[in-house]
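Missing here: one protein chain of the complex. Every other protein chain is in place.
Chain IDs A, B and C follow the sequence of writing; residue 1 opens each chain.
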Amino acid sequence: MELQRAIRHAKLTRDMTVSQLVDSFSGCAFGAGRLWEAADIYRDMQDDRECTKFFGMAGAMVPAGMRQIVSDMIRNREIDILVTTGANLVHDIIESMGLHHYKGTEATDDVQLKHQAINRIYDVFLPEEHFAKLEEKLQSILRDIPDKLSITEFLSHIGSGLDDNNSILKSAHDMGVPVYCPAIQDSIIGLQAWLYRQTKPLNVDVFADMKGLIDRCYEAKRTGVLIVGGGVPKNFILQSMLVTPKSFDYAIQLTMDRPETGGLSGATLDEARSWGKVGENARAVTVYSDATITLPLIMAAAKGRR
Amino acid sequence: MELQRAIRHAKLTRDMTVSQLVDSFSGCAFGAGRLWEAADIYRDMQDDRECTKFFGMAGAMVPAGMRQIVSDMIRNREIDILVTTGANLVHDIIESMGLHHYKGTEATDDVQLKHQAINRIYDVFLPEEHFAKLEEKLQSILRDIPDKLSITEFLSHIGSGLDDNNSILKSAHDMGVPVYCPAIQDSIIGLQAWLYRQTKPLNVDVFADMKGLIDRCYEAKRTGVLIVGGGVPKNFILQSMLVTPKSFDYAIQLTMDRPETGGLSGATLDEARSWGKVGENARAVTVYSDATITLPLIMAAAKGRR
Amino acid sequence: MELQRAIRHAKLTRDMTVSQLVDSFSGCAFGAGRLWEAADIYRDMQDDRECTKFFGMAGAMVPAGMRQIVSDMIRNREIDILVTTGANLVHDIIESMGLHHYKGTEATDDVQLKHQAINRIYDVFLPEEHFAKLEEKLQSILRDIPDKLSITEFLSHIGSGLDDNNSILKSAHDMGVPVYCPAIQDSIIGLQAWLYRQTKPLNVDVFADMKGLIDRCYEAKRTGVLIVGGGVPKNFILQSMLVTPKSFDYAIQLTMDRPETGGLSGATLDEARSWGKVGENARAVTVYSDATITLPLIMAAAKGRR
Partner (left out) sequence: MELQRAIRHAKLTRDMTVSQLVDSFSGCAFGAGRLWEAADIYRDMQDDRECTKFFGMAGAMVPAGMRQIVSDMIRNREIDILVTTGANLVHDIIESMGLHHYKGTEATDDVQLKHQAINRIYDVFLPEEHFAKLEEKLQSILRDIPDKLSITEFLSHIGSGLDDNNSILKSAHDMGVPVYCPAIQDSIIGLQAWLYRQTKPLNVDVFADMKGLIDRCYEAKRTGVLIVGGGVPKNFILQSMLVTPKSFDYAIQLTMDRPETGGLSGATLDEARSWGKVGENARAVTVYSDATITLPLIMAAAKGRR
């Protein structure tokens, strides 16, 4: 082991930029050191013109207020392929209709909330009536959908029906970014599809997206991935490399999950090297901290540096 | 607030049974108190003849050595509906072929593992060659599959092709327990389906399972759920009640996930009451502890009590 | 890397003992595998007649209902040296006076509790009036205390004044087990000492205990440690080896703390090897799970095996 890089203590200055703050972490350890590393990898990944950039997003990032950041990333061409959860898409559609989520509190009486028809997502409140409007909107969008398609096509169709440039789904549709959502039925969209299918034919094939995704991996010169949370998006992105001779060249994970339970969400990115999902020499780092703080930090720092 | 139930300190005796240990937690607080509560709810749920029992299993429970416990639960009719991840099913199929997972260590050199063709799941090692045998097995099973079916039918077909009564998939098939796996493509099964579809037609509809599941919820007199981990299984089970006038009457979650990040995996079961997923008066508890310890504890305690 | 020990899946039987359950984890991984390892190390440590056994206890184990288990361990000679927090001792003294802690709930209105003079410790409630009685008791015990002593002597004096064989402090006093509590002033005992010193002399020397502890480490043939939580008890025990040529031969930690924040509480026991606190070849394991569940499990399993 070598003792070559002395810890340099972070120093704060008046009116410093986010980019300067993150740079001041370059000589730090623990989370601060990892955050700097993540920002540095992210910059490399964005500077690499031949890198296909994956973004995996689990968790309730949209209700938390992270929607604009993600749609801006898409429109700025920082994301080539998006993999996310049905929940994030449902909440994105709700916001695209001009309907809001509200700041609430997690210290509350959930039975009373139920009586007031307010749904809770940690410290976010959502009026139940939004879902009635969502139903109307979705059923209207589904009206002219082809009766046989893949999940990405299904989501692209929904995106085309939205009227809000800050929408993640709409932005992805506009920019030609495919949105993968393997467990799409595990969301209100799934319930709406169930409703729709009571009267109309609709066949969305589970496996139809695999070919396009794997082809994309084969074709890519280099690949990088930014993972928020873990869950299905993390695994789906990483496993897409398994059948190719390649592996991810850049990998960043922002999560609070922990390795010791053995689940994939908390698994280290080193573990992914044993599978060949992340390359032997790939730069990879996990920042164990709240992603609603670290994602904006890394994105804002990247904006300042280019 | 009332001060009625004094803390009674746990007392250990020689050769005590698991059931006695869990009973000794009945006057304790924190995790011990919650574990007792979970065991007590589980007993009520099993004793309730009119309760439809859901079991949600995320995480890598099969590689960890929990497979026999789950298949026994199915064969003992403790599970009516199983929702799990593709990973657990893949590892179940591997074991059903007489192929083993191995105890390894998480403190290791993953690049060296890669060179030795060993895949790592935390402290479990898996030889890569198992996947070649798995491919052979799965392609053989798929040979006579109908070209149009739902995910549960797809998995039931695979289960029927296995030859190991300790298999979860086989046991579910034998006992008529439907296996829901919304993100089935997010697993080696998905990659195998991609391979199969290069030469053969296969159409597995994403939404085809919704009707059967929702009908089951409508028909159930009462419902209970035991959730291991969080992820898609948790949400998929809980949301199945959203379109019915009902809600879960019993709910247990065994997890290490935490609420503060706002994701569904770590959300409290109280939060689910605001949505009407868990009933206002339902008994519900979350045990924040490693599920590979708490699941066997609760199951063994239940065995002793009846 | 070797693939020698196949994962053997846990199998539950009717009326199985805790010892049998823990044995059934011997072929498992993740938390279950670690729990078995911890129980196995604990047995070795207890069987080793020349091993000096340390027990470090942070967290609120007494309010949770773990007091009897710990006092039994002391009386059964399973602990030679106890290091704990002031809080655990305060709650032990309260219980020794026949005053109870009560089961409450963590989902509550803390301002209302304040108005009712009820103090909360997660899901444990404690009437504030207990502290008035504690004051009376402690001031009475302090009446005849020498005016110059060490922390262990101070605590032994308090232990001698208690009248409850289930008390941790009383048991330690009776069995000649020294109780180290480095931050004793960080507890109600500290506030009571402040009160006492307003009228009487009392000099408890911070460093007076170091000699006895270090001498004990020098003299020990072999040493083992069981750590609950982390905090001061963990560090104080581990650092006691630093000035000796020895290191711990057995080490077990039961905690939910995580390594990534860099604090000592969550540090791995491997990290302690780099310092020479834990031996190069020592058996050591951390179980990442709620200690109010895992401590009783390991103790009950040990009782069954001997």
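Quick note on the criterion: a residue touches a chain if its C-beta (ideal position, glycine included) is under 8 Å from a C-beta of that chain, and two chains touch if they have at least 3 such contacts.
The shown structure was predicted, so the numbers you read here are calculated from the model rather than taken from an experiment.
Visitor: So one chain is hidden, and I want to know which residue out of A:74, A:113, A:264 or A:278 touches that hidden chain in the complete assembly.
Guide: Considering all chains, including the one not shown, the answer is A:113.
Visitor: Given that one chain is not shown, which residue among B:96, B:235 or B:261 touches it?
Guide: Answer from the full complex: B:261 touches the omitted chain.
Visitor: Write down which of C:51, C:227, C:252 or C:267 is the residue touching the left-out chain.
Guide: Result: among the candidates, C:267 touches the missing chain.
Visitor: Please give every residue of subunit C in contact with the chain that is not shown.
Guide: 58-60, 63-64, 87, 106, 110-111, 113-114, 118-124, 151, 182-188, 190-191, 193-195, 197, 202-207, 209-211, 214, 229, 231-232, 235-236, 239, 242-243, 256-265, 267, 270-276, 280, 290-292
Visitor: So which bits of subunit B touch the chain we can't see?
Guide: 29-31, 258, 260-262, 288
Visitor: Take the complete complex as the reference. Which residues in subunit A touch the chain that isn't displayed?
Guide: Within subunit A, the residues that touch the unshown chain are 1, 3-19, 21, 24-25, 27-33, 35, 60, 63-69, 72, 95, 100-104, 107-108, 112-113, 116, 118, 122-125, 127, 166, 256, 270, 287-294, 296-297, 299-300, 303-304.
Simple rule for what comes next: only the chains that are shown with their structure count from here on.
Visitor: Distance between subunit A and subunit C based on Cα centroids, please, to the nearest Å.
Guide: Chain centres of subunit A and subunit C, defined by C-alpha means, are spaced 42 Å apart.
Visitor: Between subunit A and subunit B, what is the separation of their C-alpha centroids in Å?
Guide: Computed value for the inter-centroid distance: 25 Å.
Visitor: Could you tell me which residues belong to subunit B and also touch two or more other chains?
Guide: 60, 63-64, 113, 118, 121-124, 256, 270, 290-292
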